[in-house]
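Let me give you the structure first, and then I'll get to my questions.
One chain of protein is taken out of this complex; the other chains stay put.
Then we have subunit A:
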Amino acid sequence: MTALTRARPVAYLVPALLAVGLTVYGPLLAVAVLSLFDFNLTTRPPEWTGLGNYREIFATPGAGQAFWNTVGYMVAITPLSVLAPLTAAVVVWRLGGRLVAFYRTVFFLPVLVPPAVGAVMWEWILNPVLGITDEPLGLLGIGPVDWLTDRVPAFAAVTVVSGWKVFGLSFILFTAGLTTIDADVMDAARLDRAGEWRLLRHIVLPLLRPMTTVVVFATVVFAGPWTFGVIDVLTQGGPAGGTSNVYYLLYQQAFSFFSGGPAAALSVLITVGFGAVVALQLRATR
């Protein structure tokens, strides 16, 4: 293979590289440069601050809590974004029959509800006076819960509402994964007298591993963005920063306070931080 032949495919990549460079890496580089300046885009010209914006963002009240909440959401949402949809998908798949399409539709429907609409709906469901959560909780002997104004219930509410939105997407992904399992493999295992539990443990789950990896990967990377819209509508990060995360902090810095420099610095930190997490995840699943 000549050097010219080897180089030829590069020409075909140029349009894609240009598009990605201009829309992703160019702005990323610009943000990295801007993170070293103090600016507000209007009345003050950019002023060099070096690493001052990074120091400022670390000193921002609530930054530490926003970081730990981000990690907390990743962990707390996993049962709703991975385990529950996996279980539901397997159950529906094993049930079979005419109602499969109905179940799939029901489970997927929340994904189609616009995030803001869904969050407003939940806001009223969780209302401690007019909502509908008190009655069933009362039957269990649990008193009225201030879902959106107490720290722990508010964190749980944001997690559940975000998980409710994501559940359907994961369910469909797992369902797609299940359809790729060869029926002959299952039949062969049954001939060997494997029961349902053994089928699940030794055939279904191993064959679903690539899809499970994708869903777990998506949960880790997107738990922050998934929760952002819910936080904005339900709690605005409150009470006392108890439900904020780094994305909401970034939004506040950039669009509430217009602190351009610290917002750019936080963007860089988020990109680097999640880049490291993704790299570790890729290495672990290689």
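Basically, contacts are C-beta pairs under 8 Å (C-beta built on N, C-alpha and C of every residue); 3 or more make two chains touch, one makes a residue touch a chain; residues count from 1.
Everything below uses one rule, namely that contacts and distances are computed from a predicted model.
When the unshown chain is looked up in UniProt, the name that turns up among "NADH-quinone oxidoreductase subunit H", "Carbohydrate ABC transporter substrate-binding protein (CUT1 family)", "Iron complex transport system permease protein" or "Cytochrome c oxidase assembly protein CtaG" is "Carbohydrate ABC transporter substrate-binding protein (CUT1 family)". From the options A:Ser256, A:Thr271 or A:Thr285, the residue with contact to the chain not on display is A:Ser256. Note on the undisplayed chain: of the listed residues A:Ala3, A:Ala16, A:Val129 or A:Leu191, the one touching it is A:Val129. Screening A:Val75, A:Ala240 or A:Leu282 for touch with the missing chain picks out A:Ala240. Across the interface with the omitted chain, subunit A contributes residues 40-43, 59, 61-62, 123-124, 127-130, 146, 148-151, 236-241, 252, 255-259.
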